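Here it is: the structure, laid out below.
== chain A ==
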Amino acid sequence: MSESATLIIEDVAAGYGAVQVLKGVSVTAPAGTITAVLGANGAGKTTLLRAIDGSVRPRRGRILLSGTDVAGRRPEDVARAGIAHVPEGQGVITELTVAENLQLGLLLRSRADRKGALEEIYQRFAILADRRNRAAGTLSGGERQMLVIARALATAPRVLLLDEPSLGLAPKVVSNVLQLIRGLRDEAGLTIVLVEQNARSALAIADTGIVLNLGAVVASAPAAALAADDALRRHYLGF
Partner candidate 1 sequence: MVEFLNFTFEGLSAGMIYAAIGLSLVLIWRGTRVLNYAQGAMAMFTSYMALLVINATGNYWLGFAVALASGLVIGAVVERVVIRQVTGKPPLNAVIVSIGLLIGLEGLAGLLFSSNNRSFPPAYSINGLSIGSVALGITWNDVFTAVAVLAAAGVFAAVFRYTSVGLRLRATAFSPAVARLLGVRVGRMLTLGWALAGLLGALAGMLVTPSTFLSPNSMDVIFVLGFTAAVIGGLESPAGAVAGGLILGVVLSYAGGYLNSQVVNLFGLAALLLVLMLRPNGLFSSAPARRV
Partner candidate 2 sequence: MTTTPSEPDQTSSPDQQSRAVPIVTGSTPPAAAARQQGRVRVPTLARHLGIAVLAAVVLAIASAMIGDYRDYELAEIAAFVVAVAGLTVLIGLSGQISIGNGAFMAVGGYTAALLFLHLQWPLVLVLLAATGAAALAGAIFGVAAARLRGPYLAGATLMLAVALPSLSTQFQSVLGGDQGLGFYISVPGFLGASFSLSRWQAWFNCAVALLVLVLLANLTRSRVGRNWRALRDDEVAASLAGLNVARLQIVAFIVSAACAGAGGVLLAVWIGTVSTSLFALGLSIQLLTAAVLGGLGSLTGAIWGSALLVIVPTFLADFATSHGMNQTTSSSVPILAYGVVLIVVMVAFPGGIQGGLIRFYNLRRRRPADYHQEEKGTT
């Protein structure tokens, strides 16, 4: 893994056509931490990630990756700069094998590094090692989630964006996934931005929490403080 980076989102506004989804959002994700982005459906969480990864061009604002502004770059260039996004609904390329999905991610590394990195991934993700030559479409939901996270890690990112990794997964599997994410911060020192509907679980592993509502940040605090704030929890997070 390469050294992690600080991600600063400064007053970003973005939307689709006439619809303004994000209305000036500022978030700081310090290096080597997990920042949970929470809020109801439609609050703009996914749009925020898409603005960061380049799929949506911000109308205003800057996105600083360790000081360099990557706002408005194309997604492939943002990925090459070191921001890996695991989108909602996983994005496994079902027509390729597990190994090919991983190799796709590894293409961003130098040739010399690729073999070793692949072995590392197989060691960390035993399930993927077992299924390496199977078509990715044959994997279960939990296995697919592992695959896409592993694939994102293959690119040696400095920042990892995760959009609803627990969506549609059984509770036991969700817990595995969250443990994995926590491990990535602890062992690899990755900067992680975690968008989650499941606010309780997210806050359990996160360092900081941001709450979005209708495209604006309504709360930004250490995770423990957010979890303890009853009024906020009930109003915006539903528990």
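Selection rule, in plain terms: all candidates are chains of the complex that A comes from, given by their letters.
The rule is short, and it goes like this: contacts are C-beta pairs under 8 Å (C-beta built on N, C-alpha and C of every residue); 3 or more make two chains touch, one makes a residue touch a chain; residues count from 1.
What you are looking at is a predicted structure, and each value in this text was computed from that prediction instead of being measured.
Novice: Scan 1 or 2 and return whichever one touches chain A in the complex.
Specialist: The candidate that touches chain A in this complex is 1.
Novice: Over in the complex, which chain A residues touch candidate 1? Could you list them?
Specialist: Touch residues, chain A against candidate 1: 53-55, 74-76, 79-80, 84-85, 87, 89, 91, 93-96, 100, 103-105, 107-108, 151, 155.
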